[in-house]
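Accompanying notes for the structure given below.
A single protein chain has been omitted from the complex, and every remaining protein chain is retained in its original position.
Up next, chain A:
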Amino acid sequence: MQRTMMDFWVGLFVMAGIGALLILGMKVGNLTTYQTGESYTLVGNFENIGGLKVRAPVKSAGVVVGRVADIQFSLETYDAVVTINMDARYQFPQDTFASILTSGLLGEQYVGLLPGGDDAMLEDGDKFMKTNSAIVLEDMIGRFLFDKAAEDKDF
């Protein structure tokens, strides 16, 4: 086969391969919404994080505004310290309420942010003042049974 013809096919092959990688990134993956821009970190202490994982989304009003970067256990306060990477485009007031919610009945868990009314905004490295733990099914059932028993005693 002629050299130029071979070069042509190899060039086409390489371009198709790179094109395939681009399609994977754009169409199959989330490169279009990939956070490469600036971000800032916030920290929240939660009594119970349930099944929250690193890389779980942080949503406000259903829009993804950040991701969970790190989860540690604090030996001083005996609770979970969740570090969050926030998109720098989104600023939240200082009295923002952070809670751990579940998407759907069996869906993954995420951090939901409910903005407050403060004029001062959360800065890089700040802590959420108010947090709400994940709902644990056993606790709920336990509380329900306890209430039921208390009701029965009234009779």
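In this text, contacts are C-beta pairs under 8 Å (C-beta built on N, C-alpha and C of every residue); 3 or more make two chains touch, one makes a residue touch a chain; residues count from 1.
As a convention for this text, contacts and distances are computed from a predicted model.
Not shown: a single chain whose UniProt protein name, out of "Intermembrane phospholipid transport system permease protein MlaE", "ABC transporter", "MerR family transcriptional regulator" or "Lactate utilization protein", is "Intermembrane phospholipid transport system permease protein MlaE". Of the residues in chain A, those that touch the hidden partner chain are 1, 3, 6-7, 9-10, 12-14, 16-18, 20-21, 23-25, 27-34, 53-55, 71.
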